[in-house]
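Only one protein chain is missing; all other protein chains are in place.
Going by the order they are written in, the chains are A, B and C; count residues from 1 in each one.
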Amino acid sequence: MSHPNPLRVALFGAGRIGKVHAKNIADNSNVELAWICDPFVDGAQALVEQYGGRSTASTDEVFGDSSVGAIIIGSPTNTHIDLISRAQSQGLAVLCEKPIDLDIDRVREYQKQMAAAAAVPFMLGFNRRFDPSYGSIHARFVAGEIGELEQLNITSRDPAPAPPSYIATSGGIFRDMTIHDLDLARFFIPDIVEVTAVGSNLFSDYIAEAGDYDTATVLLRSRRGQIVTIVNSRRCVFGFDQRMEAFGSEGMLAATNVTPTKVLSYTKDVTAAAEPYLPFFLERYAESYKVELDAFVQAVQTGAACKPDFDDGMDALVLANAALESARSGKTVNVADDTK
Amino acid sequence: MSHPNPLRVALFGAGRIGKVHAKNIADNSNVELAWICDPFVDGAQALVEQYGGRSTASTDEVFGDSSVGAIIIGSPTNTHIDLISRAQSQGLAVLCEKPIDLDIDRVREYQKQMAAAAAVPFMLGFNRRFDPSYGSIHARFVAGEIGELEQLNITSRDPAPAPPSYIATSGGIFRDMTIHDLDLARFFIPDIVEVTAVGSNLFSDYIAEAGDYDTATVLLRSRRGQIVTIVNSRRCVFGFDQRMEAFGSEGMLAATNVTPTKVLSYTKDVTAAAEPYLPFFLERYAESYKVELDAFVQAVQTGAACKPDFDDGMDALVLANAALESARSGKTVNVADDTK
Amino acid sequence: MSHPNPLRVALFGAGRIGKVHAKNIADNSNVELAWICDPFVDGAQALVEQYGGRSTASTDEVFGDSSVGAIIIGSPTNTHIDLISRAQSQGLAVLCEKPIDLDIDRVREYQKQMAAAAAVPFMLGFNRRFDPSYGSIHARFVAGEIGELEQLNITSRDPAPAPPSYIATSGGIFRDMTIHDLDLARFFIPDIVEVTAVGSNLFSDYIAEAGDYDTATVLLRSRRGQIVTIVNSRRCVFGFDQRMEAFGSEGMLAATNVTPTKVLSYTKDVTAAAEPYLPFFLERYAESYKVELDAFVQAVQTGAACKPDFDDGMDALVLANAALESARSGKTVNVADDTK
Partner (left out) sequence: MSHPNPLRVALFGAGRIGKVHAKNIADNSNVELAWICDPFVDGAQALVEQYGGRSTASTDEVFGDSSVGAIIIGSPTNTHIDLISRAQSQGLAVLCEKPIDLDIDRVREYQKQMAAAAAVPFMLGFNRRFDPSYGSIHARFVAGEIGELEQLNITSRDPAPAPPSYIATSGGIFRDMTIHDLDLARFFIPDIVEVTAVGSNLFSDYIAEAGDYDTATVLLRSRRGQIVTIVNSRRCVFGFDQRMEAFGSEGMLAATNVTPTKVLSYTKDVTAAAEPYLPFFLERYAESYKVELDAFVQAVQTGAACKPDFDDGMDALVLANAALESARSGKTVNVADDTK
């Protein structure tokens, strides 16, 4: 049932992720696309023609429209905090793509201002919490199905390394890629106190030259001693490798990965062979983005708390920074005092 | 990209299947919901409030609106031919739920009239052809991946028997339920010449009392000798059991069934246990209905041939009738002269 | 623990199946290999050197050895009844490879004699009953896990057609190959009353020329109406395709097929791809032959009834004959009066 007063939303960024949000907004009857704002206004206009709303290159124009109730931020990372700040100062709800910022000091500074201000709904776009399989494991875990959670194993491999230009400003594998897995870990085990990481350079010269790793494993330990293992690679020939296992005292719940269809093939070489995994996050987490938008809109409309929130974004960044420090130093990093 | 001139559609029937079509029309930017027509006008109105268009109980009102370009028929079976006839006489494209009619003579009679008239786009709603997994198997088979197709095995079990009132007018298991499998078989092997069937009454007294079977297996043979096996039941405790295997000279392609998520559970009793199958056709074939609508709209807008068409509906009914005859007589029924 | 008085066994036939039995006898501490008898005595001698016992080409020599307590018959089908008869007249237990004979009249005639004589342990080598997976399904079904059994679906495909010389004397697909599936069906549902079969010639000219089918599906119906579906082919490029599903009122138990290891491969083309199935029955049912031998020896040593027995062999042959008759006539064949 559509909402009698759909939430009018302005979307910042008409790139890859902006397209996802534009389409999902158009398909969601509880929300209305008011604006698409991008300095490259032709891109914004192309999306507007497909999904509605108006295009602009002017941030001011968007913030001047009093009919807008929320903004969705899909623009480059270095624009996030300014847009968040401006929106929140006007009382506009915000759904912001991760990360809040690559600089933990800037994040912390803004958080203090934010805490001082009145509460405005804020959701960080860690979309994996909204994946149907991960979400189902979480719900079943919370319901007690696996007893005490003891080990969480996350496998997360990109299909292929991003180009050098992307790597250069990405903040490195831990802040760019692992951060999703760190938040997924915190979704199940929020109170992480220790971070241990190992990184390697196995296949990409330009990633090595950028001082970054192409392959890494991160271990997290909670206050109670639960151990999280995150296995990462920037390359995987069989697609976007996204899986997890939650192991507990009474059993285990595992999310296998998604393939385009349920077809299995049998030949002289293989039996029961599934198709390669979906290419990348736009396909693999297509459903997650929809559920995320729904959750955001519902929280705004009902006044419920947004989750994941600003602090989740900050804590994931703390863990990512600690992983980098650990990989470089060969020492476990204690973050007990750095996270909420 | 949305079509500049979306196809305006009138939907007949605001019941279970009408709701599916109404939602899919609302979500598809190439088509516009003009009318929802149902004698129970409150039902139509409720859908209109959610998905747009206008409601009416009057068929005349719909056919009097010259802006309408196509109709979708989701009303009771006995209304199908009249609506098809009226639409086609006005040159309106038709997407009609199966079956065309339960009486093969009425279908044949109408087909002759229809052939005499100018061609108007007609698609029969055998939605399983549009299921992503079955469609993928078909495409890979056509591309030669399994060589010559030799055996096709279809498993199709409903979660639970329909109520007595439904059974009474359903036309029996072969015409009501198996007919989908018969069309799926014909999607792969159109030239069926022999039908052999066995039916039993194992668990439902009221189905037996209605002179119908609750359990059946149907064998089809093509002109070349390819053998199709269809295993049916009106009850399945683990959900809507929908699977198929296409076995050929070079290999096999199999479609396993769909579950709500990709989560597997491990307990003291089981390992790698998937969830129960989806409850029924509305969930299991949700995607098929969308793809079907897309295919219909595209065919209408581009002038391409609709598939499955009227003759597919007729031939599936001939096979269903032959299955009933075979189950009752204990003899293989030759349909070589009765199908196109 | 080895038996204090191991059963001394004479093995007839040193061919493919004889080798399996010779090895299993050598590995089983409750049984002792006394003789291997084969007209081609060099073959027998080669096995004796590997597994013990003495070789001979003389049947008389074997039956003259009073230390022998049982015989295992792995010689050609046309020798079976004579060997059974001679062994039973001397009170020797018999484990005989299927079929008893291709001629049901000879089998019936011998059965009458046999019934007249004192009971001597007789087991027919329908080894699939002893397969760990099929056996487990049977035990769980008997324990009530799936409620009332309603449908049994057996898939059984050979990897490649036997050579023309074998086909010529095989008795045809139903008596040679399907007979195993017919016995497996009877293991679950003994009281079959109707047989319906469809056969085709799709890929082998010489099988067609021999008047035999290369592809077939057989339907069985029990007195209560339970339906068994058997899907057969003489060729399968991905190995020896052996699977079954037992579907009941409370659930389903399915046996997937065996692969050499538990390794799955992931490449740019496939994910979670298992290896091809095992090549043929010697590999696929290796374990079954061992369990069968164990069951036979235990029955002999404890005086328990052998199962499957002579009547099981006879009834499977009746069903096979009925399948052939049905495939040729296009009519369901009633066997209610022809089976026990």
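Quick note on the criterion: contacts are C-beta pairs under 8 Å (C-beta built on N, C-alpha and C of every residue); 3 or more make two chains touch, one makes a residue touch a chain.
Predicted model, so just to flag it, every value in this text is computed and none were measured.
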- Query: Quick one: which shown chains sit in contact with the chain that's not drawn?
  - Reply: A, B, C
- Note on the structure: Cross-chain touch to the chain not pictured, restricted to A:F12, A:F122 or A:F238, is A:F238
- Sole contact to the chain not displayed, among B:V41, B:A57 or B:V237: B:V237
- Message: I'm checking contacts with the chain that's been left out. Which of C:S75, C:S133, C:S156 or C:T196 qualifies?
- Response: C:S133
- Where the missing chain touches subunit C, by residue: 1-2, 27, 29, 50, 132-133, 136-137, 140, 145, 250-258, 260-268, 272
- Query: In the whole complex, what residues of subunit A lie against the chain that is missing from view?
  - Reply: 148, 150-151, 153, 155, 157, 194, 196, 198, 200-203, 215-217, 219, 221, 224-227, 229, 231, 233, 235-238, 247, 249-252, 330-332
- Residues of subunit B (touch criterion as defined above) contacting the omitted chain: 237-239, 256-257, 259, 265-277
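By our rule, only the chains that are shown with their structure count from here on.
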- Note on the structure: In whole angstrom, the CA-centroid distance of subunit B from subunit C equals 42
- When the C-alpha atoms of subunit A and subunit B are each averaged to a single point, how far apart are the two points in Å? 40
- For subunit A and subunit C, let me know how many angstrom lie between their CA-based centres, rounded off. 58
- Message: Among all residues of subunit C, which ones touch two or more of the remaining chains?
- Response: 237-238
